[in-house]
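One structure coming up, written as structure tokens, with questions to follow.
A single protein chain has been omitted from the complex, and every remaining protein chain is retained in its original position.
Let's look at chain A:
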Amino acid sequence: MALVLNEEQIMLKDSAAGFLAEKAAVPQLRALRDSGSETTFDAAVWREMVEMGWASIAIPEAFGGLGYGYTGLGLVLEQVGRHLSNSPLESAVLVSATLINELGSEAQKQQWLPAIAAGETQFSLALQEGAHHNPQQLATTARREGEGYVLNGSKVLVLDAPSAQQFLVVAMLEGSEGPSVFAVPADAAGLTVESRAMVDSRAAGALMLDNVSVGADALVGEAGAAGPALERTLDIANIGLAAELLGLSVEAFERTVAYLQERKQFGRIIGSFQGLQHRAAELFAELELARSIVLKALQAIDEGADNLPLLASAAKAKLCEVAQRASNEAVQMHGGIGMTDECEIGFFIKRARVAQHTFGDYNYHLDRFAQLGGF
């Protein structure tokens, strides 16, 4: 497929940009943060996003979605990155709907996907357990009891946990080699959801599962068989996060270049100094590279490309590297003002690090890229 956007995609991108700039940009994020609310997104704005069809973009038409594919969702996520717009679009749609679609039985898809597309039920994936993303090492367990299952363990970095109604908990079922996924309602007995405020002013949560009983229908797909679907979901999630990081990095860069064009020191516009010009030019080149791998990886999802794992790790690793550099340079080139809370640039570096870390950081994905590349 040609590495270009078609007209429909450009329209979607432009309409997302316009909406988010007005309704869910940095001033709104700041206001939500300062309100001290546990829910760190605006539910009314999220409702509007759902009405515009954003929650259904990548869900197949058979299950109440638009079947428009991940390239479209990625374009919206890039705009989300530009404006640091918080909503359950990633936790519920990009990650949870994808996992249900990849793993769930026909009946489960019929039950849950239309509810996600309509914004009625908010799911979130509960995967990470330690300080780092490490899906190969799971300590959370499940055992069969009666018709159902009993879960024990703990999870961290469960995105939007305080507002989620259902958790997709990844656990090792006794007697299985591979992981299993269970849908656990937020109000299940024995489940404690601890809200944790993160540096990016978004809410994540820690889950404690203490003998949580669920029914037989809570098992998503087949027992012990979630591995491949989980891997594909994580690849898609990382490509979506890379799209967000692209928007974030480009926005931070453009704001920085604008600052270089107006700030004066030593009687000169500081953007005239070659020491800053070359750093900005190098960063521009990196951002152009970043844009290419994000588009390539998004298209690979929709095409069902065989090398999706390699492209996903390439996209996430590259965008982690570029976002780190862009956000660090943004603060440095803004100078003292860049260190103040009043300046919006600080919000970008904070969100960048959380998005980088989520589902595997630069080190994780560069290592995986090398391994998939045969060395």
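One rule holds for everything that comes next: a residue touches a chain if its C-beta (ideal position, glycine included) is under 8 Å from a C-beta of that chain, and two chains touch if they have at least 3 such contacts; residues count from 1.
Everything that follows uses one rule, which is that contacts and distances are computed from a predicted model.
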Among "Sugar ABC transporter permease", "Ribose transport system ATP-binding protein", "NADH-quinone oxidoreductase subunit K" or "Acyl-CoA dehydrogenase", the UniProt name of the subunit that does not appear here: "Acyl-CoA dehydrogenase"
Residue among A:Ala62, A:Ala118 or A:Leu289 that touches the chain left out of view: A:Leu289
Touch criterion as defined above, residue of A:Ala317, A:Val331 or A:Ile349 at the omitted chain: A:Ala317
Residues of chain A (touch criterion as defined above) contacting the omitted chain: 2-4, 257, 260-261, 268-269, 271-274, 276-278, 280-282, 284-285, 288-293, 295-296, 314, 317-318, 366-367, 369-371, 373-375
